[in-house]
Each structure stands twice: as structure tokens, then as C-alpha cells.
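The complex appears here minus one protein chain, its other protein chains still in place.
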Amino acid sequence: MSILETRDLTMTYGIKTPFEKTAVCGIDLTFEKGDLVGIIGHTGSGKSTLMQMLNGLLKPTAGQVLLDGTDIWADPKNIRSVRFRVGLVFQYPEHQLFEETCYRDIAFGPKNMGLSEEEIDTRVRVAASYVDLDPELLQKSPFDLSGGEKRRVAIAGVLAMRPEILILDEPTAGLDPKGRDTILNQIRAYRDENDATVLLVSHSMEDVARIADKVLVLDHGQVAMYDTTEAVFSRAEELSSLGLSVPAVTRIFMGLRAKGLPVGGNAYTVEQAVSALLPHLRKGGDADAV
Amino acid sequence: MLSELTIGQFFPGRSPLHRMDPRVKLVVIFTYIVLIFVPQNWLGLGLGLAFLLTGVLLSQLPVRLILRSLRPILFIVLITSVLNILYIDSGTVLLQWGWLKITTGGISNAVFIALRIVALIVGSSLLTYTTSPTTLTDAMERLMSPLRVIRINVHEIAMMMTIALRFIPTLMEETDKIMSAQKARGADLESGNLLQRVRALVPILIPLLVSSFRRAADLATAMECRCYHGGDGRTRMKQLHVRRSDVCYLLATAALLAAMILCNLLLPSALI
Partner (left out) sequence: MELLKAQHVSFQYENPEEQPLPVLSDVSLTIRRGEFVAILGHNGSGKSTLAKHFNAMLLPTGGAVWVEEWQTTDEAHVFDVRRTVGMVLQNPDNQLVSTIVQEDVAFGPENLGVEPSEIAVRVNEALRLVDMLPYRDHAAHKLSGGQKQRVAIAGALAMHPDCLVLDEPTAMLDPKGRREVMDTIRRLNRENGMTVVLITHYMEEAALADRVVVMEEGRIVQEGTPREVFSQVEPLRAVQLDVPQPTELCYELRRQGVSLPADVLTVEEAVEALAAVWEGAV
């Protein structure tokens, strides 16, 4: 059984007003345990509405979200426990920090879960280690940290709830390449160690190409593609026609094919491109040598 | 959602009311607000409502929009009406049930006061709907400029109002976002006793405060980059001119005031 499933999931805002707008329209999706799914689409494609429906922050106007086979809205009183199992990290999460110390901020979620002091303590420390946060910083005020550190504290605040499903909205927005690489690696580590399902919403095709196993492309509130990363990036022309920028290496492969060169397979990272191209280019080197 | 509040929103347009000199508009509407409390009888109130109706027609705004401005105060209107109906005992008794008594006097009083509140809100929303916030603060700055004599920095007050108006929607959006984010961490904002609920606001208020300070610092930098140095030597893109039509509006308002006072003097009060 899939850990998370949506059935005909629909969200319409402002029903029966002149501003009526369907943000998500009849989506059927399944997410398996351990999946790392990249979610891409334009602003307004329905990404953030979908995210907030998956953890019960928004109630769908039609359709269902099934967590472990149970409709999360079957008992609305239980919706808070759904939010602990489906952790959601918003964009610029550092803007929600509020406690006097990082420790207490990270402990906010676990405390709301009603856990014991010892359990909270373990969870805070483990979560801090996932995001490589210096234990010394735990007793500092989150407002004294650097931008990158603040973001890591905020992400740890969600990880401390040990969600089985972790959803992140643009966790790398505004970070420089160094900060971005750190966060992406930590997200992957959390998935690997907990066999958690991770949904990563991103505008960056390069980020998604680097860490996702599967890619979900949303367009106008509907699923345009949902497949393995390789299969999605192999439809580079379609992605371009949806106005999404494919990674530069993928475009290079498209260009080579347009020139009639039989490039085998597809590439969306530099490493893949090197190994796909090398045999063809080496032949030349070898032939010259002969 | 918080951001859906319509109070204080501006709807651009080119109607006579939009084009009225904002200083004149301010004077007219403030006079009107005072006026609406003057009438003691139906004729006086009718004059006020007719004046308001002229204003609504001059604004050329859809009626639906104007009605929407009433939504936030519907509750207050209802409560006052019910209280009036229940407590006022005069005229013919229409219904009696135990100590409860509904009389024609009560109903008439309730309707009178409800109409007054509605007229008040619609009148003031006409001002904000047809005047951009900056124009409004600009007009206030100019109207209050005599206060400079008593060392009140009118420009700074106006600037603060401009900035407040500019950032209200941004901060409302932000509040929405922070609330969702804390709910995602299990914050419970809906249950518990008063103390618990107040405490539950801390995770929302502190980030909001921090973000306001950050925005304020950014904005101050941006304003300095754009050579802001207070009101001295500053010019304004919009020049204000009192036109013939503006004089007419002022005269009409004065005439209305006179008429209402006359009504009060000549006719018996309808209020109990």
C-alpha cells in the first residue's frame, strides 16, 4: 500500500463568488515509502495548494488525501496528528522562528505532540545533527544566527517531529551555491536514514535533477507528468513547451540530437552527460591514436 | 483569509467622486460623518441618506462593492437593533411574551439607528474606495499644515500613514503565512481557555514583530537610497486644484447641514 495517496483531489477558492478559481483540479497521485519526489511547476500551478492539502492545512473542496489508506479528514479532530506525520517546511522557514533559544524553537513541534521531556530532548538533538547544527548553537538565540543557520534551525524544527513524509517548499530559495548544496544533502540523508518520503517543491530544475528519484510536473492545477526523473527529463521538449527550463546539459543533448548525432540515453546532470558522451568522443581519440 | 478584508481598499477610477479634490472630499465626508449624527427625525435622516445616495451615484462604483463594506459591521448593526427592539417600550405593542415586549417605537428606533450606522460606514468607505491612500495622506498633510505653527511635524505624520497603509496588506499576508507554518508544527490556535489562547499567539506575534523590524530597516535603506530627507524641499507629483465643481460640493454640504439643523428645530424628534 502506498503511504500517501490522493483521489480526485480538488481545491476551488472563492466558490460562488466572481473570484472563483480552481487551484488544484482532480489530482490522483501515489507516493511510496522512501520516494524522493521533486515537484515542479510555475507560480500558480497549484504546488503550494497541493502541499497544504497533503498535510491537512487546507481542506480539499472535493476528493481525498489518504495517509496509510485512511482519509485524513475522516475525523477532523485528528487533523493535528496528521500534521505531525506529514511535516511541512514552508518557503523561507526562518521567518517563523520565535523562541528564545534554538533548542526551544526546535522543541516546539515535539512539545505540541505531547512527548516526554527526555523524548523531546533526544529529538531536538537528533534533528539538530541532521542539519549539521553545532550543538553550541542550540542555546543561542535563533535571531543571532546567520541566514543559512537560521534556515537549518527552522528545518530541524520540522524534522524533530520525525515526519514519515517530509514536504519542503523551495528549501534552497535565496541561498548561495554552498548553502544550497548543504541543505540538499541533509534532506537526502534524512530520507535515507528514516526511509521517509520526501516531496521537494522547487523552481530549480538543477536541484531536482540532482536529488530526486521521481518528478511531478504540475501545470494549471493538473498533473502534467509524474514519472522517474530520467523519464521526465527525457521529455525535455514538452517541459520546454510548458515554459519550464530544463537543465543546460539536457539542452545540449537536445542540440546534439537535432544535429542528427545518435546520443544514447538522456542526461540531466553533468556526471551523466560525461559518461554518456565519453564513448562517442573517445572513439575519435582512439582512432587518432591508431 | 485576513487578506480578503475590503475595508480601506482603493478602487481606481475616473468618476466625479474620484476626481474631487481630496481636501474637499475629506472636508465633505468628515462634515457628513458629523451630520449623520445630527438628525433627530426621519426627514433629517432622509436628507442625509439622499446626500449619501448622490455620493454613491457620483462614485460610479458597483453597488455590490459598497454593500461588501458593510459585512464587517453587520454584527454590530444586528446587536444594536435587537437591543433597541427589546429595551424600548413605546408606541403600540406588537408582541408580548413574558417580560419581552416588541413595540412600534422600538422597531422605529432600531431602524433609525441601524440606518445611521450603515450611512456612516458607507460614507467613510466611499472616501477610501475613491481616494488612493497616498492622495488621502497628502490631503491630510495639506489640510493640517497650519498645525506646523504649533511645531507639529505634519509631513512626518503623513509619511507614517502612507507607510502604514502600504504595509497593512503585506503584513496581513505574512500573518496568514506564519499562522499556517506554526499550525504545521502542531500549534493549536482554536482550543483552550483564554489564557491558553493568548499564549498560543506568541509563536505568531513574535515572528510578525521580527519581520516588521526587518521590513522597516529595509524600507529605511530604500528610502535613503531614493534621497528621502524629510519634507523640506520636497515637491509632489500630484498638484491639487480646487475647481468650480469642488466649490459646489462644499456649498451643497453646507446647505445640507443647515437643512438638517432646521429639521431638528422645526420637527419633533423621532428618537426615544
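Of note:
Letters A and B mark the chains as written, and numbering starts fresh at 1 in each.
Following the convention adopted for this analysis, a residue touches a chain if its C-beta (ideal position, glycine included) is under 8 Å from a C-beta of that chain, and two chains touch if they have at least 3 such contacts.
This is a predicted model, so every value here is computed, not measured.
Here the missing chain is touched by one residue of A:G38, A:P171 or A:P247, and it is A:P247. From the options A:L115, A:I211 or A:L256, the residue with contact to the chain not on display is A:L256. Contact residues of chain B toward the unshown chain are 10, 12, 132-135, 162-163, 165-166, 169-170, 173, 214-215, 218-219, 221-229, 233-239. Residue positions on chain A in contact with the hidden chain: 42-43, 146-148, 173-179, 203, 206, 243, 245, 247-249, 251-252, 255-256, 259, 261, 270-271, 273-274, 277-278, 280-285, 287, in rising order.
Everything that follows uses one rule, which is that only the chains that are shown with their structure count from here on.
Against chain B, in their complex, chain A makes its touches with residues 52, 55, 57, 80, 83-84, 87-88, 90, 93, 95-98, 108-109, 112-113, 143, 157-158, 161. Within the complex formed with chain A, the residues of chain B that make contact are 174, 177-178, 180-188, 202-203, 206-207, 210-211.
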